[in-house]
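Note that one protein chain of the assembly has been removed; the remaining protein chains are unaltered in position.
The chains carry the letters A and B, assigned in the order they are written, with residues numbered from 1 in each.
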Amino acid sequence: MIQIENLHKKFGALEVLRGIDLAVNKGEVLSIIGASGSGKSTLLYCINGLEPISEGRVLVDGVDVHARGTDLNRLRQRLGMVFQQWNSFPHLTVLENVALAPRIVRGLPRAKAEEVARRQLEHVGLGDKLAQYPAALSGGQQQRLAIARALAMEPEYMLFDEATSALDPELVGEVLDTMRMLAAEGMTMICVTHEMGFAREVSDRVAFFHQGRIEEIGRPEEMFGKPRSPKLKRFLAKVL
Amino acid sequence: MSNTVTYFTGFRGADLLFLAEAAWGTLKLSALSIAVGTALGVGLGWMLAELRATRPILVPLLDVFRSVPLIIQLVLFFNFVPMIGLGLSPFAAGCVVLSAYAAALVAQVARAGIESVGRPLRRAARSLGMSYGQAMRHVVLPMGLRTVFPAWVGIVLGVMKDSSLVSVLGYVELLRASQILITRTQEALFVLGVAGAFYFLLSWPVSWWAARHEKRWQQ
Partner (left out) sequence: MNSNFHWRPVLRALPDLIQAAFVTLEVAALSMLIGVVLGLALAMARDFTAPAAAPARWLAVAWVALARNTPALFQLYFFGFGLGAWGINMSPLAIVLAGLSFNNAGYLAETFRGGFRAVPAAQMRAALSLGMTRMQAMTRIVVPQVLRAVWHPLTNQMVWAVLMSSLGMLVGLHELAGETQAQASRTFRIFEYFAVAAVIYYVVVKLLVLGARLMAWRLFRGWSPA
């Protein structure tokens, strides 16, 4: 379980997160929607300790992410993350992209790491690209590569930060399908997304961010069907 | 100017003048070579970019200037001239070699500049009814100039520094003058400090002027 308590985050004088309370249960899929700049990405970075926080706590399975003694490298193995910009490693082949971290972080022998990598790559439909370099892949394929790379660490949670918003429209579908598949397999996921269709259809809950706070949170039918807050109404009117 | 003084004396005010004069020599040598080299280099760069047939000859030829130490080029040329019955002063010989060297560097840069202005844009200029010459002068050159300006400034500064090598022919430029003074005064650190300051004084305005231009163009 991921528990976030009274989380505040400042960049200098700018307070980006202004008191977030949120709990995500095992097996749950939570979508986060909201305007650009409302702090969605920052929240994800705070969850896996890529950004320090200003106040509050983040607990992952009871482990305080930002406590002094926490082994972040260890913790991050439980938290897979996929970024908006597919940042595949350009100097490694597709197979090496995925096999590297299992080998050097989890300490698997090369053959085992490559087996894990191959399985995950087949899972996301890249089984025929193993020897290619990322340069030879489309954006959608690179994003699926990033998903496979995260999955190869066998994480408990997956954090998606607008995984589709840098993609050409015709490539969005294949990545969303992969994410759908993961959700159906019971993966715990937090997805920052602009894809309202996806949020509505796949999530168990949807959180609407507004200026560093959770303005409204609830089941997708309620959020999209009968939104209560006027801000959410306005946001939905704009994006739908 | 005599460099066969055999006694040591301290650094005098007149020596500063001697250094300043030598710095003037460095400046003359570099300015002349850069002017000639740039004019030649732009012509060669244009040939490389526009007359493909010249490439098989020009490319390897210009490459020689970048693959052989300048000091060797200087010695070679200086010793070649008398062999064909001519006489050149160290300054003149230095100028010729530095100009050729600068031209080889500028040619590469000029070619890149011309090629950086894409075909569509040039076609657009021609479609407005400009002649080839007009398109070159009013569109390609000004635009290409902007992209390669920093590289050209790099060449200018480089030639200024490389002009120190003409000392090998006996021309008393800044560094040669420093060496003479060091031998006489035995105040190496002080003399080198002054010479270094002169080099900074020569290159600083160029860098500054270049940075200002670049900034203005970026707007």
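The rule is short, and it goes like this: a contact is a pair of C-beta atoms (placed from the backbone, for glycine too) under 8 Å apart; a residue touches a chain by one contact, two chains touch by 3 or more.
What you see is a predicted model, and the numbers here were worked out from it, not measured in a lab.
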Of the candidates A:1, A:50 or A:181, the residue in contact with the absent chain is A:50
Out of B:20, B:75, B:88 or B:210, only one touches the absent chain, namely B:75
Hidden partner sits against chain B at residues 64, 67-73, 75-76, 79-80, 83-84, 157, 161-162, 164-165, 167-168, 175, 178-179, 182, 186-189, 192, 195-196, 199-200, 203-204, 207
Listed in rising order, the chain A residues that touch the chain left out are 48, 50, 73-77, 79-81, 83, 85, 87, 89-91, 93, 100-101, 104-106, 132-136, 146, 149-150, 153
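What we mean here is this: only the chains that are shown with their structure count from here on.
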Chain A to chain B, mean C-alpha position gap in Å, rounds to 56
